[in-house]
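One protein chain is absent from this view; the other protein chains keep their places.
Chain IDs A, B and C follow the sequence of writing; residue 1 opens each chain.
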Amino acid sequence: MVAELLRRTWAMTWKDVTVELRARERINAMLFFAALVLFIFNFALGPDRETLREVAPGLLWLAFLFTGMLGLGRSFQAERENECFEELLLTPGDRESIFFGKLAGNILFMVTAEALILPLFGILYNLDIWGLLPSLALVAFLGTVGFSAIGTLLAAMTAHLRAREVMLPLLLFPLTVPVILGSVRATEAILAGGGLSEVSHWLKLLGGFDVIFLVVCPLAFEFVLEE
Amino acid sequence: MGRGSLATRVLGGTAGLLLAAGLYLGLVVVPPDAVQGDVQRIMYVHVPSIVTAYIAFFVVFCTSILYLWKRDLRFDAVAVSSAEIGVVFTGITLATGMIWGKPTWGVWWTWDARLTLTAILFTIYVGYLMLRAFAEEPLAGARYGAVLAILGFLDIPLNHLAVYWWRTLHQPSSILRPGGPSVASDMLLPLAMNFAGLVLLSTYFLVERVRLERLRHRTAEVRLTRGRRG
Amino acid sequence: MGNWGFVGLAYGLALVVLVGYLVFLKGRLRGAGEELAALEQESGRRTR
Partner (left out) sequence: MKKRKLKYLLAGGIVVAALAGMIYSGVQESMVYFYTPSELVQKKDAVQGKSLRVGGMVVERSIRWDPQTLLLTFQLTDGQGTVFVRHKGTAPDLFKEGAGAVVEGTWTPEGFFRSSNIMAKHSEEYKPPAHPETLESKKELFKSILKEGKP
């Protein structure tokens, strides 16, 4: 049963990635937007290196989250615009596989964007992050999983609403406060030179959040997709 | 049609009387607090409102689960009505808390744990109400709302952990704590009175708001049958 | 603003919000009731 779920999930992810590789409408927009955000921060904050250093973790995560949001918004709208929702529902097997497939795609796109943002951030703002990359990557991954789990569910939901572009961030940000808080604090401690052990309780919070919503969201997804 | 049944009116009247008594007790009879002075009297609205709001959100959570399970629109009507009332009372809590904070802490707002949590709660349920307003199809809106309410409720303990690790300035809970309440007994009376009054008042609001939801359902039904016929 | 000023502000605001919500609720109830009544009357006429 688990093997079956994995196979279906993989098929779903593969479909999304192939579509993306052909059209590149999502990932290009995300990468360019990410670069722009980093660019704009500079004008918003001025040249003061000290201020920048202090707010760096928050900025980094704002860039991650806004870019991720851009990708999440597209994940079901493309299906809706091309009227593929009905076909999606006809996929055999449990609906969970659709959720996990979409989620894996969303995480993949967001991680790709983060892989660009992180080094670019280090270069543009002259931060010495190179030795810290593994621990930063772990925090980024844990945060991304939690954010995307709720994000994928809400994206499926808001795709059927009026004013869907505004509703996704309005619902997503309040719900993901624990993830945002945990990720930013953990990143802050790591950038300040603390090891992973110093942020263990934030990692626990992120991990716990991920577990809870990876269990709840796919079950809730069934009720969202119902026609 | 405009007025509720006799029982509802009695409910509303009792709530009003209790609140008036609580107001009189809290503003006139009970002495001011030793440290804070008269400002502490704000507590008699602030604390009962947040408890009422929490009860309302708990009702939203339960009825949302029941709706997804039984698919009876009456549960959904209670859920959406209760969410609206919860938002009203959370709003009152935030506003009175800010007014109390200015003379006591010296700031209108600070990003302390309890304040932050209440603000997050407020935004989650305002989002819920917007979702309900923006749903194109009522049945889908009911399902989405139920899912969001369950997610939001599960989020509360996580928010609690995150925000408490982040910062704490608000004094610990005065009433619900081991060793009994730390509020002098004659101050508990107006608190209890207002609490009972606000719970009754919110029940009254709930009954009326659910009636509104039923009216809307009936209107939609009539429209549907007429559309089919015509 | 003295202590009582803050107390008055808090109680006044709470009162305004609660009464305001009540008025808003009653207004919506009346509106929905009238709409339904008009609709029922209209469809009743049509079936006759």
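Just so we're on the same page, a contact is a pair of C-beta atoms (placed from the backbone, for glycine too) under 8 Å apart; a residue touches a chain by one contact, two chains touch by 3 or more.
Here the structure is a predicted model, which means the values were calculated and not measured.
Colleague: Could you list, sorted by label, every displayed chain in contact with the chain left out?
Modeller: A, B
Colleague: Thinking of the whole complex, not just what is shown, which of A:54, A:87, A:165 or A:226 touches the missing chain?
Modeller: Of the listed residues, the one touching the omitted chain is A:54.
Colleague: For a quick check of understanding: of A:24, A:49, A:162 or A:201, which residue touches the chain that isn't displayed?
Modeller: A:201
Colleague: Pick out the residues on chain B that sit against the missing chain.
Modeller: Interface with the chain not displayed, on the chain B side: 30-37, 40, 43, 103-107, 110, 112-113, 154, 157-158, 161, 164-169, 171-174, 177, 182-184, 186-187.
Colleague: Residues on chain A that touch the omitted chain in the whole complex?
Modeller: Chain A touches the chain not shown through residues 50, 54, 200-201, 204-205, 208, 211-212, 215-216, 219.
Definition applied: only the chains that are shown with their structure count from here on.
Colleague: Suppose each chain is reduced to the average of its Cα coordinates; what separation in Å results between chain A and chain C?
Modeller: It comes to 42 Å between the two C-alpha centres.
Colleague: Between chain A and chain B, what is the gap in Å from one C-alpha centre to the other?
Modeller: One centre to the other, that is 32 Å.
Colleague: Check each residue of chain B and list the ones that touch at least two other chains.
Modeller: Nothing qualifies.
Colleague: Listing for chain C: what residues touch at least two other chains?
Modeller: none
Colleague: Which residues of chain C touch chain B in their complex?
Modeller: 1, 3-4, 6-7, 9-11, 13-14, 17-18, 21-22, 25-26, 28-30, 32-33, 35-37, 39-40, 43, 46-47
Colleague: Taking the complex as given, what residues does chain B use to touch chain C?
Modeller: Result: residues 1-2, 23, 27, 37-39, 41-42, 45-46, 49, 88, 91-92, 95-96, 99-100, 102-103, 201, 205, 208-209, 211-212, 215-216, 218-219, 222-223, 225-226, 229-230 of chain B touch chain C.
Colleague: Show which residues of chain A lie in contact with chain B when the two form their complex.
Modeller: Against chain B, the touching part of chain A is residues 150, 153-154, 157, 160-163, 167, 170-171, 173-175, 177-178, 181-182, 185, 201-202, 205, 208-209, 212-213, 216-217, 220, 223-224, 226.
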